[in-house]
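One protein chain is absent from this view; the other protein chains keep their places.
Labels A and B are assigned to the chains in the order they are written; within every chain, residues are numbered from 1.
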Amino acid sequence: MEIEGHEPALSAWNIDVLEGKRIEELRVASQQPIADPDNWLGAELRRNILLTTVDYAVNWARSRSIFPLMFGLACCAFEMIATAASRFDIARFGMDIFRWSPRQADLMIVAGTITWKMAPAVKLIYEQMAEPKWVIAMGACAISGGTFRESYSVVPGLNRIVPVDVYVPGCPPRPEGLIHGIRLIHRKIMSESIGKR
Amino acid sequence: MTLKTEPFILNVGPQHPSTHGVFRMRVTLDGEVVVDLEPVIGYLHRGIEKLAESRTYTQIIPLTDRLDYLASMTNNFGYVLAVEKLGGIKVPERAEYLRIIMAELMRISSHLMAVGFFLNDLGAMMTPVLYMWREREKIMDLFEMVCGQRLTYNYMRVGGVSQDIPDEFLPALKRFIDEMPRFIDEYEQLLSQNEILLVRTKGVGVLPRETAINIGASGPVLRASGVKWDIRKADPYSIYDRFDFEVPVGSTGDCYDRYWVRIQEMRQSVRIVAQAVKQLPAGEICVKVKQPLRLPAGEVYGHVEAPKGELGFYLVSDGSIAPYRLHIRPPTLINLTALRDMVIGWKIADLIVIFGSIDVCLGEIDR
Partner (left out) sequence: MTVSLDCEQVAKRLSQELPGSVVTVEKPAIVIRTERLREVAEFLRGNPDFEFNYLANLTAVDYLDYFEVVYHLVSLTHNYSLVLKVRCYDRVKPTVPSVVDIWRAADFQEREVYDLMGIVFDGHPNLKRLLLWEGFVGHPLRKDYL
């Protein structure tokens, strides 16, 4: 919409073109492996810090109260909501509230097909989450593109864009499957050391 | 002295709690008032129409499941009807009844979610959804009995349905039919006369009758605007002409009417299911169709009344085992044309309500 005497910084068309450029950049970048975030820690340093009891206490606290991010993309989102609803009751695992803001969340459950148009948003949301953070790829589409793998607009696997911790297979996975995936995340957190994150 | 105001462009989505998926709106605001809106879609475009060109007719059925994932059965139904129409395939009686039962249960389930999340958008965070989810889980259980899946059923086949219902299905379904009207009464008690709901929805986002027809709206959005157009009545497909049901019609076309039409449609769907269960005959559930299926060269447009509106399948065949072209007419994409008209002049909080009242499903809009 044009408003008199007002020059918008970017017209709608320019925004579209810019976004298109970002998508194409991401498509090219997705061919490269994702860098290990722990690389800056020298091997020497890792060997020399031992924090067993502190680790245990911190990990225990972390794994018992994960704040998941509400991030439904497609069909799987409804199984994710079903997991949160009264019947399967994800609150049993200390995950009462789904956070709507990535800045308050530390577990991203990517539920559904990721398209190249959506990929920059997925990456941005992942980057907005504060450390420590974990990612679950829920459903066949997020794992590998699933039924839509050969399509021209679908990302063939979430791990092309962001690092993934746990894969939950299924199309869509049952709520029990997702809960199992979350239990695996708990186990993974318990085996981590704060010196390495 | 007058203060000079400046328009403000607000981006809503694609990851936003109230956009029901990955929908995005570019909203121009004057203070809190919406002056312009441009929907941006395609964040879930999976290229189903292109994929369908390289799959056989049976392999496409699972793809249709993932269109409107809140109404998978109806999508199956629309697709197999279009294929049968072109191939001239006759379906056994029992399969027809089973299809109707599934499609109507699916409508109840979809409307439950529509109403629940609509109230979520109104600010009743999660409480109504939990009520609606209780019944939805019961319907999920029924579907799980017949096909083993909770969300993407892949139940219907060209020529019938994939499997017969198990023994425990009918008693569970009868129990559901008996108690469902009571639950709908409960929702109405909670909601229909609720002061907050009335204030937020009455007269908000009015879609006039003529505009509704011109933009090609369908389903509850069209009927709320006072047009008595339901494909089950206007162009009865399958065996809908054997059932006695009414088409609820709104009067003003505001958000409340769209809500009200959905509640009434659930009651009618329960009626249809009850009649279908009573008339359900014994017999075959699927005719033998030569695999891989080849259809005669030609084209067909088949449409059904999906929970969200007219779901159409335009199928062009060249005589081979895969369709030459499959186009899906998504009801909610076309209903979305109305969004800009409805929201201009309303506040940003009403924008969310009006958008929620259309009841969109992104899987279907973007395909």
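One rule holds in what follows: a residue touches a chain if its C-beta (ideal position, glycine included) is under 8 Å from a C-beta of that chain, and two chains touch if they have at least 3 such contacts.
Remember, predicted model here, so these are calculated numbers, not experimental data.
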- Using the touch definition up top, pick the residue from B:V161, B:L336 or B:L351 that touches the left-out chain. B:L336
- Message: One chain isn't shown here. Among B:R150, B:R200 or B:H303, which residue touches it?
- Response: B:H303
- Query: Pick from B:N214, B:S251 or B:Q279: which residue touches the chain that isn't shown?
  - Reply: B:N214
- Query: For the full complex, which residue in B:V12, B:V227 or B:L351 touches the chain that was left out?
  - Reply: B:V227
- Task: Consider the whole complex, including the chain that is not shown, and state which of A:E24, A:D96 or A:E176 touches that chain.
- Result: A:E24
- Message: What does the interface between subunit A and the hidden chain look like in terms of residue numbers?
- Response: 13, 16-17, 19-21, 23-24, 116-117, 152-153
- Going by the touch rule given at the top, which residues of subunit B touch the chain that is not shown? 41-42, 45, 47, 49-50, 211, 213-216, 227, 229, 234-236, 299, 301, 303, 310, 312, 314, 316, 324-325, 327, 329, 333-334, 336-337, 366-367
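Definition applied: only the chains that are shown with their structure count from here on.
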- Message: Averaging over Cα atoms per chain, report the distance between subunit A and subunit B in Å.
- Response: 29
- Item | Parts of subunit B lying in touch with subunit A, wherever the complex brings them together | 6-7, 9, 14-15, 17, 21-22, 26, 28, 35-36, 38, 42-48, 50-51, 62-63, 66, 69-70, 129-130, 133-134, 137, 140, 150-152, 362-363, 366
- Note which residues of subunit A are touching subunit B in the complex, please. 1, 3, 6, 8, 12, 15, 70-75, 77-79, 81-82, 85-87, 100, 112-113, 115, 117-118, 121, 125, 147-148, 150-154, 171-172, 174
